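Removed from the display is one protein chain of the complex; every other protein chain stays in position.
Chain nomenclature is as follows: A, B and C, assigned in order of appearance, with residue numbering initiated at 1 for each chain independently.
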Amino acid sequence: MDTFTKETISLLALIATLLPLFSFAGILLVPGSRDRGSFFSILNIATSLLISVVIFLNVWNKQPIHQQFDWFIIGDWRFKIGILINNLSALMLLLISFIATLVHVYSTKYMEGDPYIFRYWAYLGLFCFSMFGLVITDNLLLLYMFWELVGFSSYLLIGFWFTRETAVQANKKAFLMNRLGDLGFLTGIMIVFSQFQTLDVNLLFSEGGFFKRSLVQGDLWYFSSNHMPAVWLTIAGLAFFFGATAKSAQFPLHTWLPDAMEGPTSVSSLIHAATMVAAGVFLIARIYPIFNPTVLIVIASIGAFTAFMAATIALTQNDIKRILAYSTISQLGFMMLAMGVGAVAPAIFHLVTHAFFKCLLFLAAGAVIHELHHLKDKKGLDFDHQDIRNMGGLRKFMPITFITMLLASLALIGLPFTSGYLSKDAILIQSFEWAESQGSIARIIPYTALFASWMTAFYVARLIFKVFFGELRLNVLFGQAFSLHEAPVAMKSVLVVLAIFCLFPLFSLNPFHASHAWIIEGLPYFSTTPTVESYHILIPAVVSIAAIILILIGYKWYGKNEKAPDYTKAAVFRFSQEQWYLNRLYKVMFVDSVLGLARTAFSFDRTIVDGIVNFSGKIIIVLSAVSEWLDRKVVDGLVNGVASVARTIGNFVRHFQTGRLQHYLLFMILILLTFFVLKYFSQAI
Amino acid sequence: MIPLSHYMLISAALFSIGIYAVLSKRNAIMILIGIEFMLNAAILNFVAFSKHDKFAASGQVFALFAIVLAAAAVAVSLAIILNVYKYYKTIDPTKIDKLRD
Amino acid sequence: MNLEQVVFYVFAAVVLSSALLVVVSRNLVRSIFLFFITLFSMAGVFVFALADFVALTQLVIYVGGVLVLMIFAFLLSNKHILDNPESLKTKLFGFHNLPAILVAFLFFGILLWCISLAQIDQLAWIQGSAGNTLEVTDNTIHNIGITLMTKYLLPFEVVSIFLLMALVGAAHLARKERKP
Partner (left out) sequence: MNEYLPYLSELLSEALSGISFILPEIALVLTFLLVIVVDLFIPGKNSVNTSAIALTGIIISAYLNYQQSLSIEKGLSLFSGSIVLDRVAIGFKLIFAFVTVLFVVFIKGNTALKRHNKGLGDLYMLLPAVLLGLNLMAMASNLLMVYISIEMVSIASYLMVGYVSGEGKQTEASMKYALFGSACSAIMLYGMSLLYGFTGTISLSDGNIIAQLSHIAEPAIALAILLTLVGIGFKLSFVPLHFWSPDVYQGAPTPVTAFLSTAPKIAGFAILIRFLIPFYGYGAATGIQVFDFETTITVIAIATMILGNFAAIWQNNIKRMLAYSSIAHTGFALMAIVAIYQNGIRSLLFYFTVYAIMNMAAFMIADQVEQRTGEDDVRKYKGLGKFMKVEILCFVVILVSLTGLPPTGGFIAKLFIFTSAFEKYQASGSVWVLSLLVTGAITTVVSLFYYFKIPLNAYLREPDREYPVSSGLNFISYVILALTILIIVLGLFPSILA
């Protein structure tokens, strides 16, 4: 298939992009029954997927495709737009179309029976169109347009169940947060344009592009005959990052993402886990040369902090989708961190692996929610079908869902043999290496990330154990025995396909080492930091062992309390013994070699060991409470504060609008004279 | 010869009196009269300076146009004030404040 | 001080004092007649600036047009319009007038300051206007007639449209509504 010319490939890319738009327009414009559109949408998106595969095969590790034509000319401004497909965009194109196709298939069952389902298909089409456009465009301005359009279609989908007040609120919040971010994006565009007089991504950011050729000398930033103060370079970088912060839900603009879980779960999985939130990361990768070291440190710190903070919050959540939402934020934090430390390729690699396993987690959670909701409706019960405290023991009823979700969880935790292991460890290793070359304070960043990754193991374990192990707590709650069913075939098969993508072989032949993964090798920007060989063994080991220990603690806390008869034969039981073994180990260490109080060994074990476990548990709870408070009060407060300041100013201004003509004239003349007096008697203006 | 500054003085005083009338009177027609004072003050300036602009006579011509335009504006404003009176039974501008924030 | 100056300052005094009386008078009819005096003496001041045609126009249009229009407005409408709403309760320097008085004085002060700063009597263009200055013997009407038909032809024609528009429009507003 190497015979395609550049023109053909650009044309194909254009077709792949326009097909979902075609389903959007077709469904909305052609009238029909309320449940129309599913076949049409799936057909279109599947064709897009097929085309994406062709494009990918033709572009990957070959010459990038770049086609342009004139867009508009006003005065001296000549805008060209076109299509730029390099490794990065070909990969993204494939990823998005693949996951979108799966989610489409899944939705046929998940959204079945919704009275306005045709709109759902239409909105999905619009979303896919904007996402494809965002990925293939070669112009920052057009990128910004698609960026907006992506946001817009996501609001449509979050607010899809608009009769719920919470959905409307969530919608509004997402909208405002993203607007704040867009301000940053626009500022960046303007700075870039005024320095370089072009917004062409290829000209600006390629090897030997304008950014590489511009240079900072002293306080000035030069490019050919233009120059401006060097601080604008930093501001531009920060501005673009701010834009990415909103879209990729980084601190402090992350709060919209958990709220956005009000939308249908299939939407959450496509948009708020796999694709749209990754747009920020994609943007950073696309314009990477713009960031100077100062901005990169900011990116790394924000990423690490976000990863840590979101992980602590996820520890105490009970809504299954919120846990996953916070874990998404945390993982996006990892990607940002990777960007900040120069590990662009691992960041994109993590983006890809994360897209698969997080999508799977959401879809599996969706299957669980779907079944419980079904049960709720059928029996006329009243309980929260997204609360993990109401679940339990589901692995008996939904074995396939359980196994696939387990695989995805292991990938999220980053245990060996999964895809997540490869990408996450690549990030951690590079961040440690980076910290080595940066100096002591910078070490905080990788250690924070490390800690966050341990917490990930714990909350994921908690989620899995609470949902799938033990007894169904609804039985206790309502005093009768319910039985649930496995998800329908359409949903189940999607889960299985995605589960395959959570394993290592598709990404790297070596299950323990990511450096030869084809995605990493295919992407530019290898880090310049020196390799520290010891980290390549030490870090994966530390991460994996700690993760396993934490899973066991999780099991002790959340899985063991249940008296399931067949536990003894399950493989998990052995692990529980090791947990016990570990407690003994602690006891020996504390009792013999440190404290030497043999007689009260057992009680000491109880107080110290459990105390420490409990204490650290408490600290984590406090920490997460603080984070959540910060989240709710400070960040939301900030948004609300902005709104209330705006209202206060507006109200102040309004007081002058008394309705009386002479007041108006009086104020007018007074303001005029005041201006005059200020200008010429006090020199204030 | 009367110095120009004296004309300016008269016009400034007349203008300020007009401003006062516009801001304080409780009758829309008095406001109109105040506006006429302000216009007359401006016209006086034009006329006074026009003395030194014999050929172009910009000032005097400007004054003529201003007088004519003012008359038209007064006619329209009076028609409007009459309409207001028809609905509010008053022309006190402090009482006509239904449109407000 | 010669006779010319004396007469000028008398006119000026009449202008200002009658204008002040207009704004402090509580009776609307009296105000309007004082307004007539102000406009009339204003025309006198114009004559001193050698603008006899403008003075005439002032008399014809303002006194003959505007003032009559105002009086007609009273006559056509209800006579209650003549009841001055402020006549009963307010005094000249009542509290509610205070902002207006302050603003008027502030404005006056700033105007005086600017006029003195600008040194009106020594303006560059006036210094250089020898030969372009009106004399008492000059006839301004010819001059204005010619400039109106040449230099100011466009404004002159536009104003005619303007007046027609204002006339028809004002007539529309004042017209009684037809019964539907």
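Basically, a residue touches a chain if its C-beta (ideal position, glycine included) is under 8 Å from a C-beta of that chain, and two chains touch if they have at least 3 such contacts.
The structure displayed is predicted, hence computed values, not measured ones.
Among the chains on display, the ones the left-out chain touches in the entire complex are A, B, C. In the complete complex, the hidden chain is touched by one of A:Ile15, A:Ile537 or A:Ile671, namely A:Ile671.
As for the chain not pictured, it touches chain A at residues 71-77, 141, 144-145, 148-149, 159, 162-163, 167-168, 171-172, 175-176, 179-180, 182-183, 186-187, 190-191, 193-194, 228, 643, 646-647, 649-651, 653-654, 656-657, 659, 661, 663-665, 667-668, 671-672, 675-676, 679-680, 685.
The omitted chain makes contact with chain B at the following residues, 4, 8, 11, 15, 18, 22, 28, 31-32, 34-35, 38-39, 41-43, 45-46, 48-49, 52-53, 55-56, 58-59, 61-62, 65-66, 69, 72-73, 76-77, 79-81, 83-84, 86-88, 93, 96, 98-101.
In the full complex, chain C touches the hidden chain at residues 110-111, 113-115, 117-120, 123-126, 129, 139, 142-143, 146, 149-155, 158-159, 161-162, 164-166, 168-170, 172-173, 175, 177-180.
Here is the rule we go by: only the chains that are shown with their structure count from here on.
Per-chain CA centroids place chain A at a distance of 72 Å from chain C. Centroids built from CA atoms put chain C at 6 Å from chain B. Centres computed as Cα averages put chain A at a distance of 67 Å from chain B. Touching of two or more other chains is recorded for residues 99-100, 103, 107 of chain C. Among the residues of chain B, those in touch with two or more other chains are 19, 23-24.
Chain contact summary for the complex, chain A toward chain B: residues 654-655, 657-662, 665-666, 669. Residues of chain C touching chain B in their complex: 4-5, 8, 12, 15-16, 19-20, 22-23, 28, 31-32, 35, 38-39, 42, 45-46, 48-51, 53-54, 57-58, 61-62, 65-66, 69-70, 73, 76-78, 80-81, 84-86, 90, 96-97, 99-101, 103-105, 107-108, 111-112, 115, 120-121, 125-126, 129, 132-134, 138, 140, 143-144, 147-148, 151-152, 155, 159, 162-163, 166-167, 169-171, 173-174. Across the interface of their complex, chain A is touched by residues 19, 22-24, 31, 93-94, 96-101 of chain B.
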